[in-house]
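Quick one: the structure is below, and I'll ask about it shortly.
Only one protein chain is missing; all other protein chains are in place.
So that you can tell them apart, the chains are marked A, B and C in the order they are listed, and the count of residues begins at 1 in each.
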Amino acid sequence: MTLEAYLLLALLLFSMGLYAVLARHNLIAILIGVELMLNAANINFLAFNYFLHLDPAMAQIIVLFVIGLAAAEAAIALAIILKLYRKHQSIDVDAMRELRG
Amino acid sequence: MNIAFTLPFAVIVIGAFLAVTRSNILHAVFGLAISLVGVAGAFLALGSPFTAVMEVLIYVGGIAVTMIFAVMLSSVSSPAERGGFLRKSLAALVAGLFLAGGSLIIVNADFGAGNHLSTDAWSIQAVGRDLLDRFNLAFESLSLVLLLAIVGAIVIVRREPVLPADQDDAPEEEAA
Amino acid sequence: MSHSTLGLICLLAPLTAFFTALVGFRNNHRAAMATVLLSGLASALCALLLLAQHSPQPELVTRSWIHAGGVDIYFGLLLDGKTLIMGAVVAVITLCIQTYSLNYMATDPGRGRFFAFLALFEWAMLCFVYSPSLMQTFVFWELVGLASFFLIGFWYSKPSAVAAAKKAFIMTRIGDVGLFIGLILLFQSTHTLDILRLNATHFETTRIELITLLLFVGIVGKSAQFPLHTWLPDAMEGPTPVSALLHSATMVAAGVFLFARFHNLFMQAELTLTIVLCIATFTAVLSSTMAMVAKDMKRVLAYSSISQLGFMLMGLGAGSLFAGYFHLVTHAVFKALLFLCAGAYIHHYETNDIIAIGRAGGRKLRIVTAGLVIGGAALAGLPPLAGFFSKELIIGSLGHGHPRIFVIGALLASFMTAYYTFRMIFLVTRPNADSEASPDQEAPDHEADDHHAEGSLLPTHAPIVLLTLGAIGLGFLGDSIARLLGQSAHHPALAEMAPAIGVACFGVLLAWLDFGRSAAAQNGFVSRMPAVRRLFEQGWYLDALYKKLFVGLAQAIAGLLFGLENRGFDGGADGIASGTRAAGRTAAKAQTGRLQLYIGTSILLFAAAALYIGLGASR
Partner (left out) sequence: MNQPMLFVPEFALLAGVLLLFACTALGASQRTTWLVSTLSALAVVVACLWGLGLDGEPFFPGIYRVDAFSQLFKLGVAVALALCVLISQQSASMRSLSRVDAHFFFFMSALGMMMLASATELLTLYIALELSAYGLYILAALHRHERIGGESAAKYILFGAAASAVSLYGISMIFGAAHSTYVAAVASSPMSPMLLFGIVLTLAGLLFKLAAFPVHAWAPDAYQGAPHEGAAFLGSASKVAAVAVLLRVLSLAGADAEQLQTMLLVISVASMTLGNLAAMVQKDFKRLLGFSAVAHAGYLLIGLAVLSPLGAASAIFYVLTYVPIILCAFIVVSAVSKHGRNPAIADLAGLYKRSPLLALVLLVAMFGLAGIPPTPGLAGKWFLFSAAIDAGFLWLVLVAAVNATVSLYYYLRVVKEAYLTPPEGYEDIRLSPAFTMASVFAMLLVFFTGFYPGPVFQLAKEAAIALGL
């Protein structure tokens, strides 16, 4: 397989994540979209490293860190979503339209 | 077609498709988990078993499960995805444009002579050494990030006690 | 005392007084007023001493402020002929007006604050006048505008006052944009901020035309020239002492002073000078027509200010620094006098309407009436009063090598000035209850309701008397002023003066026929032509036009951008303000509250940019 195939796969994954972010009502579903986008970037890193054999450790470390960051981000985001649910009794993005104008 | 590529490819796309389209949020989380397992497969195919294991452990084991918890805590039945054809098509349009444009860049890119399959064996030892050497600072900061996230998550979801009518501390609502 | 000490006292006294009065004596009006008055006295004394001790060479008293990009920016004082004269005029007139305000504002609940802002105004103007560098000039130019905003809007409970303050601020800011860019361009071309060195620069390129034109845009805004003049009549909403200050030695004078300051630069730009002459002449004529029909005493004076500012710019634009500058000085004195007199009438009879004042027995205020007549005669340019000499010089300077049209315009404006000034004087002094004229029922109300403290009249009369003396005597000081400016005074021959004197006398005569003689209908020749009267009264409909134009423009843009219907424009406010606010409302609507719309737009735009840039690089 070629590098381009992997890059296109990552791009496809990214676009699907983007679609979820833009189209879904549920805040958790939006978060899922973000996770997909992050994973697309991860595939990119490893693919570049593997095909262009840049640096034996760097890409793996980046991927490792991104996974860790994603976990932290998800924890905070879920906490905020949970809190929002308690107040609004809803996690629909359309319920959040008080702040505007 | 190479099975090492097509299998993860299929799993990723099917999983992501589920994650993106299922209106039941629990199904969507399962879709995400499937997709991430596929990503782990891709990592494996890209010669990095270590990250593949981590992906499954942290993502599928950690993040996806946390999400399921959150779903359970917030509501068993997710909000119905009402109508929203316009929103979906606009989202699809933006995502599609990004896809098309990105592929244009990728297909036209020139990666030079080095673009071929690597045969280097990637050692976990190198990763471990670099973590404590070159990426020492990043590594330490990551631990701070995790600490911050844990404390933060606890602080955010902690319930505010309903205090007696103390002048200053009484919880007040903004005027509706 | 050394010059630097005097200068510093002159500049720092008002500032100290401002802070003391504003912060220290918040609730003690008496102390606040006393502080400000003392500071005004100190400044005036120092300015006069500085003038008395002037040396032929320009003197710099500066402190370096910042050194950036090889350029030293400093603050301080530049003492040369121009600044010394103007500084003295500003300080003395401000002192007069502060004294006058003691009575005028005696019962106003906010008088402490009023005096504090007067001090701020004086400080800003003095720093502007004495400025040795471009940076300081611009900074205090802005502060002058800011202080006037506070003073015009002083009676904030009156919506019209707030609207007028806003309008004054916005209109002058339009000009300031031009000025700012002009100053930056000037700096870019010369790499110096030093005013003396700037004035000595000789420009080879036509860039000077652009620079001076931009500077002139700022002057047009500040000195209320067409097409940005509409703020000045509305600025009457402030207390009368403010109008007196604004129209004589400060605010509007700042624009003309800036022109005089950079006279050398303007002299290098042929095209700009022509434009200046055109606009100034047009303004002088235009605003005189409006003054001929106004019934509000302050409004008559306001229109006359605009036209006199036009005169000054004509003189300067015609190349005669001395003529324009001299008129700036004399006008400052007699216009301050006229406003103080108007204030005294308004205060006493509680109306702004000239006819009503006359019928109520205006001439019984003898000192005030004497001041009004002498100040009016000076404004009309009757010899041998102050206005005569300076106006004569301007018309004389226009006669040399300039198209006839400007002289004709000047004579026309001069005639109308004499006519409307004496119309005002006759209406006040020779009221005729049987005449056709009627007090304007729709005339704006008199000013505040309850400032009726008949204390000692000295604070009211002393400044009027002093300024009356100035209006009589200042005309004979032309030679010394010319010497200070380093110019030779040009004494026109009698034959040259004849047309100007002629039209002025003709104007007075016509005013006598229309208003003065006992059988007069007191209904001017203009009023007998209703269409023309309407036109003049409405200020040639310029306000309405601007409002339509700006609101329409904003609506068009808003509609174009977002395809939303426009609604809820504020009817009362100024067209520009409401137009911009409408655009603001539309812009705020773009914040829809929809998270996904935000993210989608962002990603779309960034991806588009990324593609454009990325693919652009491959070609």
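Odds and ends about this structure:
Basically, a contact is a pair of C-beta atoms (placed from the backbone, for glycine too) under 8 Å apart; a residue touches a chain by one contact, two chains touch by 3 or more.
Not measured: the values here are computed from a predicted model.
Note on the chain not shown: across the whole complex it touches A, B, C. Contact with the omitted chain, checked across C:F187, C:F282 or C:F506, is made by C:F187. Not every partner is drawn; the one left out touches chain B at residues 102, 105-106, 108-111, 133-138, 141-142, 144-145, 147-149, 151-152, 155-156, 158, 160-161, 163, 168-174. Listed here are the chain C residues that touch the chain not shown: 23, 26, 65-69, 135, 139, 142-143, 146, 149-150, 153, 156, 162, 166, 169-170, 173-174, 176-177, 180-181, 184-185, 187-188, 577, 580-581, 583-588, 590-591, 595, 598-599, 601-603, 605-607, 609-618. For chain A, the residues in touch with the chain missing from this view are 7, 10, 14, 17, 21, 27, 30-31, 33-34, 37-38, 40-42, 44-45, 48, 52, 54-55, 58-59, 61-62, 65-66, 69, 72-73, 76-77, 79-81, 83-84, 86-88, 96, 98-99, 101.
FYI, only the chains that are shown with their structure count from here on.
Here the CA centre of chain A is 62 Å from the CA centre of chain C.
In whole angstrom, the spacing between the mean C-alpha positions of chain A and chain B is 4. Across the assembly, chain A contributes 18, 21-23 as residues in contact with two or more other chains.
For chain B, the set of residues touching two or more other chains reads 87, 90-91, 94, 98, 102. Chain B contributes residues 87, 90-91, 94, 97-98, 101-102, 104-105, 108 to its touches with chain C in the complex.
Considering their complex, residues 596, 600, 603-604, 607-608, 610-611, 614-615, 618 of chain C touch chain B. On the chain C side of its complex with chain A, the touching residues are 588-589, 591-596, 599-600, 603.
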